[in-house]
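Right, subunit A next:
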Amino acid sequence: MIESPHETGYNFAYLDEQTKRMIRRAIMKAIAIPGYQVPFAAREMPMPHGWGTGGVQLTAALLGPEDVLKVIDQGADDTTNAVSIRQFFQKTAGIATTTRTDEASIIQTRHRIPEMPLKAGQILVYQVPIPEPLRFLEPRETETRKMHALEEYGLMHVKLYEDIARHGYIATTYAYPVRVEGRYVMDPSPIPKFDNPKMQMSPALQLFGAGREKRIYAIAPHTRVASLDFDDHPFKINRFDRPCALCGGEGVYLDEVLMDDRGQRMFVCSDTSYCESRRAMGHGPVDASAEPAR
Partner candidate 1 sequence: MPGDFEKAMVRVENASKTFVMHLQGGTRLPAVAHARFTAVRGECLVLAGPSGIGKSSLLKMIYGNYRCDSGAIHVHHQGRYIDVAQASARMILRLRLETVGYVSQFLRVMPRVSAFDVVCASAKAQGMNDALARTETAELLDRLHLPKRLWNLPPATFSGGEQQRINIARGFISDHPVLLLDEPTASLDAANCAVVVELIAEKKRAGVAMIGVFHDHEMREKIADRVIDVSQFSAREENCG
Partner candidate 2 sequence: MNAPNRPELSQDTELPLMQVRGLTRYFGARPGCIDVSFDVFAGEVLAIVGESGSGKSTLLSLISAQLKPDQGAVHYQMRDGVNRNVLELNEAEQRLLMRTDWGFVHQDPAMGLRMGISAGANIGERLMAIGARHYGDIRSAAQSWLTCVEIEPDRIDDLPKAFSGGMRQRLQFARNLVTQPRLIFMDEPTGGLDVSVQARLLDLLRELAANLGLAVIIVTHDLGVARILSHRILVMRRGRVIEQGLTDQVLDDPQEPYTQLLVSSILQA
């Protein structure tokens, strides 16, 4: 029994039931084979590619009337992309939305994993531009699929080797490749590598959707996710040398914000909801004079 859509003229959550079933089957398969890219018949969505059509189709297939949806773009709930996707589902599914990570049952994201640890029962939906981690080194799809099938992942290390040879360290800072449950090498979408450790053994279900490339992949809850590295150049995440200028949060991912056209800038939480909740709890700048940077 499908609830009548909030906005008349559309099926619940925009996609027709057949399509949603097809996507759910792909999701089931993706969960069963963590890290494996499952092809699916991606539909055209009423938004351009590159705006998260893969993620939107996943969300549409997952949503039930009771779900609470959060959408973030680069960690922020209030950017154009996030707002329009949230409104899209409000209109077509009439579901509740939130900006709070802990309230959401489904979080669709572009380029970030929320700072607040996810819980069992939550689903994180990633928007993926290019799902194939081997693509930049091996342009032939026939070949990359064979490489996945035969676990030939030497090329991924070739890429990291090149990084070290050129920069002295692994300079890849986002879309940093991971190996899932010791089997498939996966592109975690362009999240900063800062977020990579959050994927490891997460109690939440993580789903990845690439609309243009028509691929879905998944990390089931409590799955091992290891970032690739060398023995003598182990995976390291970048630590910020200062707290958030607004909430004083430490050990979180910060964005640089330009304050004026004289070069005044500050570093603030990229996860706006996390920042706001900390401030609501009374946290503030560690040192009031700390904002202005050189």
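In the analysis below, contacts are C-beta pairs under 8 Å (C-beta built on N, C-alpha and C of every residue); 3 or more make two chains touch, one makes a residue touch a chain; residues count from 1.
Regarding candidate selection, all candidates are chains of the complex that A comes from, given by their letters.
If you're wondering where the values come from, they're calculated on a predicted model, not measured in any experiment.
The candidate list 1 or 2 contains one chain touching subunit A in this complex, and it is 2. Considering their complex, residues 137, 146, 150, 152-155, 157-158, 161-162, 164-166, 229-233 of subunit A touch candidate 2.
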